[in-house]
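In this view, the complex is presented without one of its protein chains, the others remaining in place.
Moving on to subunit A:
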Amino acid sequence: MNNIELWVALSLVKVPFKRIRDKLEDINLLESVIRERDNVNKNKLKERVKSILEFSEKSNVELVPYISESYPESLKHLNDPPILLYCKGDLSLLKNTKMISIVGSRRPTTYGRSQAMEFSKQLASFGFTIVSGLARGIDESAHRSCLEVGGKTIAVLGNGLDIFYPIENRELQVEISESGLLISEYSFGESPTTYSFPQRNRIIAAISRGTLVVEAAKKSGALLTANYCLDLGKDVFALPGPVSSPKSFGTNTLIKNGAILVRSFEDILDEYGYKIEKVNNLEQSDVLTAQEERVLSCLNSSNYTPFELISSKIEDLEPQDLILILTELTLKNKIVEDGGSYKIL
């Protein structure tokens, strides 16, 4: 058996990591570990290893064993790190240290979903890689929004990479494999089990720098991820929600127990010491034209001035031209409108 075959075999027979921890360097010792397993049909194992190697080649799946260069250092802090990772996509993403996971309920509220999307978009635009588990709900929202703004995302699966679960995320899974990265410690053909998802969560927690829990009920897999984070000394961010909402019970409890409360993605950036430079699509948004200055001079910041009053002060402007200037000032966040009246921000 050559090196890679050996590692595939090791992962297939599900050797506990502690049995091989001190034998990593020595191929012979590792082989003996397999030989010692007596409930394994060695011939069948060989065939299975062969077919996995063939299939991975065919479907562009990279096999990353514990000793590989590409294997993320962060996973090695786990008690039971995966012996072998099946990866499909851009492996270089694992080298990015700006990695944050967004997890939460499979059946979120509208609030949860929209916040997951918002945070994912903002963090991705800021260069963070978004890690999640490709489950329904918060996970998929986070992945989708990240891809929408052209960000990088990593999905850690609780099943083999050739299995699509949940089936409605099939296209998303394909898209991530093309423009992001799929990771799994499960071999081809392995279906998800109730056990595999909590296991997958430990990888999510370990590879990212911190985890944002968007919504979680009292018993939620997302809380498990948060627990793994605490064990590993990673940051746990939690989005507060109404105390009456069962979907926010878990996140609110996390906050009570000391998780970092986030009000916006800037709170996460603050935590890591990043500064925000506002990107604005309008050119020279801070430079105001003479007309805009004139309009601004008719407004004040303490109370709202109705449109008609501004119009009567600037008589030479047609109403539609004034509307235009006011709308542009609003879009530049210089003034704010409420019910047809304006004030300076």
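Points worth noting:
In the analysis below, a contact is a pair of C-beta atoms (placed from the backbone, for glycine too) under 8 Å apart; a residue touches a chain by one contact, two chains touch by 3 or more; residues count from 1.
Assume contacts and distances are computed from a predicted model.
For the chain that does not appear here, its UniProt entry gives the protein name "ATP-binding protein", which is one of "ABC-2 type transport system permease protein", "Cytochrome c oxidase subunit 1", "ATP-binding protein" or "2-oxoacid:acceptor oxidoreductase subunit alpha". Touching the chain that is not shown, out of A:16, A:273 or A:340: A:340 (per the contact rule at the top).
Here one chain is not drawn; of A:67, A:174 or A:309, the residue touching it is A:309. In the complete assembly, the contact with the undisplayed chain comes from A:327, out of A:3, A:96, A:257 or A:327.
For subunit A, the residues touching the chain absent from view are 280-283, 303-304, 306-309, 311-312, 315, 319-320, 323-324, 326-328, 330-331, 333, 337-341.
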